[in-house]
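In this view, the complex is presented without one of its protein chains, the others remaining in place.
Up next is chain A:
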Amino acid sequence: MSHPVAPATGSGRIRTPLPFPTAAKPAVADTQLRANLHRATRTIRAKRARVVDEVPDWEALRDAGSAIKADVQRRLPELLEQFEASATAAGATVHWARDAAEACRIVVALTRAAGADEVVKVKSMATQEIELNEALEAAGIAAYETDLAELIVQLGDDTPSHILVPAIHYNRAQIREIFQRRMADAPADLSDEPAALAEAARAHLRRRFLSARVAVSGANFAVADTGTLVVVESEGNGRMCLTLPETLISVVGVEKLLPTFTDLEVFLQLLPRSSTGERMNPYTSMWTGVTPGDGPQDVHIVLVDNGRSAVLADPVGRPALSCIRCSACLNVCPVYERAGGHAYGSVYPGPIGAILSPQLTGVADNASLPYASTLCGACYDVCPVKINIPEILVHLRQQAPHPPAERAAMRVLAWVMRSPRRWAAALRLARTGAGPLGAYRERRTGARTLRRLPWPASAWTRSRDLPLPAPQTFREWWGKQ
């Protein structure tokens, strides 16, 4: 069987309902949120820096990771068919989904066929992307998140705000409050000690694991030559989900492929150090189809496109598909740290979200995201697979619809600046035109800056003074020598 023709764009939770600057506003004003994010990202990036520094061949590993992913992107159709053949031979059933709706339909049908009205979930970013929980609920099926942070977010009727730490925006007092309000079996005297919170969640989840007949998982890697799926995690909840239920449905983005089993050697070094700042993650689970008498006997893999083929078609933007969702770029991003994950409107926040979401949906649908960056480059430096995020941001800005007033101003400015004669005249004009203004303010306050300007310059003078043109430009000084 071959996979169907892919659609141009993806759907699901990858669109910004509000432009980024608008969505960021409340987060920037929320001092508690900013303090939570500041503390959490600083702690984890310091940890990451420490363990990365221990690895003498880190740069070579990054190159290797980047090269393997580039190879996958070059031969994706071929590798996907190889994966399908290997997984099928091992007893799994492979399904193909063009978009979010199709993927949801497949999972709902499989769950119904298993006769279940609830599922346990783990490691499921792809299912967040396709909005599976909502689809299951609409079909009368309850979905229970089992990842501690995902559980917190689910109980709080919230959405994740970080790839790895979906509840990064909460502190422990807020988590305790959510548990007491929404977790029926939480101890009455629950404290906000991390150990107590984890224990309450563990007891709560244990009952779920033992009763669930269907589990839904994601995967970090899908190995083409063996048909193996790999889940890398810290809590052990994944291991429970992947082994206890009778039916296992894994929802996997098509970009998760690796050509061979030995390629894991590279990625199992890159991922934990970049994401949690650990040398090795506590649990790595791998499964290949069905093993009679051991683990789930009914294994399904849903391979999701949802816009990925469109990304693949663009040679400049394509490396975004190399992302291994480590979240290192989020943790170093000064914009993410102030705006929080929700401002990106997508299940993929931070720098990777700013390049991936607009590519999945088409840039016009997420036009503010490529501008949600200062192009400072910190994300590119930490990315374990060397995705040149600033370069892709600039590339996407090129395709974004531009506001008419901005376009007009940029064109005029470009027209002036491309001619040395016009530019010299404009400099004279700017200098003499601003001269009286500057002289006035200088007489009054002794400062050669402006404090309040009308729109659109007010965006600048709201928080900083604006320097005035100097009394003499450089070229005038040069000419007088």
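The working rule: contacts are C-beta pairs under 8 Å (C-beta built on N, C-alpha and C of every residue); 3 or more make two chains touch, one makes a residue touch a chain; residues count from 1.
Please note the rule applied: contacts and distances are computed from a predicted model.
Of the candidates "RNA polymerase sigma factor", "3'-5' exonuclease", "Sugar ABC transporter permease" or "L-lactate dehydrogenase complex protein LldE", the chain left out of this view carries the UniProt protein name "L-lactate dehydrogenase complex protein LldE".
When you scan A:P21, A:G295 or A:G362 for touch with the missing chain, the hit is A:P21. Touching the missing chain, out of A:A200, A:A339 or A:L360, is residue A:A339. Residues touching the missing chain, restricted to chain A, are 20-21, 24-25, 28-29, 34, 334-335, 338-339, 370-378, 380-381, 394, 396-400, 402, 406-407, 410-411, 413-414, 417-420, 423-424, 427, 430-431, 447, 449, 451, 456, 459-460, 462-470, 472-478 (touch as defined at the top).
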